[in-house]
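Handing you this structure, nothing more for now.
Only one protein chain is missing; all other protein chains are in place.
Right after this comes chain A.
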């Protein structure tokens, strides 16, 4: 008689053993606890972690979201060493998320960003002959811009941007070509300035009172906190003019640069081989057609602005003004400031009340179904007839043939 595993059907081994952590192959880097709890789990008397880092409090560890997060962190830590080791490479979003700093300007970076590629030799502006390294190409030759010249001019422009923001100046970043929006906004944010990625309205500086008259203006103190009480004075004043303008495509923004010249505003611009270097105060000879090169240059200038802002804020925190500004405003009386403060508070309360009312009405409303039971919301959801089905499948088969043959792109 052959005795098989009959006892197992009725024994305690019939119930499968629960998987304990020890039965799983764990790696040295695997964690048993949620990642966001500090390793030492010891806090100061003030409730702060000893290293001074930010600690996240879990309000409810049994919350499914928190548990999912913990599981995700553990799985990530477990599986991180598995798979290919991807070498550091170029990531386009990195230039916007983490722009290079003026210290990182190297010829290799500029060359990899295609900043040396100029236009066809027939399209050149001879005024920028000294920025050109040479001519390359047999049939359609192009000019190659000297990268050492580019680096030097870019570093000088960075120093100017840093100096302007250090003294509380307003920098305007302008990039009106498609694809330049993100870097322009990012650089402006870093430098604490303004951005423009749509068309420059001619007269925004020369006719600022008319064109930008309705823009909101506010007065801030050295710590960037708004000072109230200037309401009626600001209504009468014209919009602020920038203290420095950075233009990523001067060829398309001649009017802006001309207005800056009329109002004595210094400008920085990316000058390609076909652009006019006299249009800007600080030309940066580089390729303005490559988004990557524009992002490197604009990002670097933004970082320089950020450095200046840091210096200014540090001085302001210590109560030192880096620069005084001639604004032509009279200090408000205490009554004026108080009135404005009350008005603001009232407005905020009204807005809050409206919001709460809306929320209540939305919650209480019984929304009727728009569509009737029989009708379908969209024509395309109607079930196809057999002929339509046959037609669709045939055309799909033809298309599939063509696609696999590579004649038609899917």
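We adopt the following convention: contacts are C-beta pairs under 8 Å (C-beta built on N, C-alpha and C of every residue); 3 or more make two chains touch, one makes a residue touch a chain; residues count from 1.
Heads up, the rule we're going with is that contacts and distances are computed from a predicted model.
Participant: Missing chain, UniProt name, options "Cell cycle control protein", "Proteasome subunit beta", "Chaperonin-containing T-complex member BBS12" or "Small ribosomal subunit protein mS23": which is it?
Facilitator: Options "Cell cycle control protein", "Proteasome subunit beta", "Chaperonin-containing T-complex member BBS12" or "Small ribosomal subunit protein mS23" narrow down to "Small ribosomal subunit protein mS23" for the missing chain.
Participant: Which one touches the absent chain: A:151, A:164 or A:298?
Facilitator: Only one of A:151, A:164 or A:298 touches the chain omitted from view, namely A:164.
Participant: So one chain is hidden, and I want to know which residue out of A:325, A:338, A:353 or A:391 touches that hidden chain in the complete assembly.
Facilitator: Of the listed residues, the one touching the omitted chain is A:325.
Participant: Just name the one of A:217, A:258 or A:339 that touches the chain not displayed here.
Facilitator: A:258
Participant: Check each of A:96, A:111 or A:255 against the chain that is not shown and name the one that touches it.
Facilitator: The one listed residue touching the chain not shown is A:111.
Participant: Which residue, A:58, A:72, A:97 or A:129, contacts the hidden chain when the whole complex is considered?
Facilitator: A:129
Participant: Contacts of chain A with the missing chain: which residues?
Facilitator: Counting over the whole complex, chain A touches the hidden chain at residues 87-90, 106-112, 121, 126-127, 129-130, 132-136, 141, 143-144, 153, 156, 159-160, 162-164, 166-170, 243-244, 257-258, 260-262, 264-267, 277-283, 323-326, 401, 403-407.
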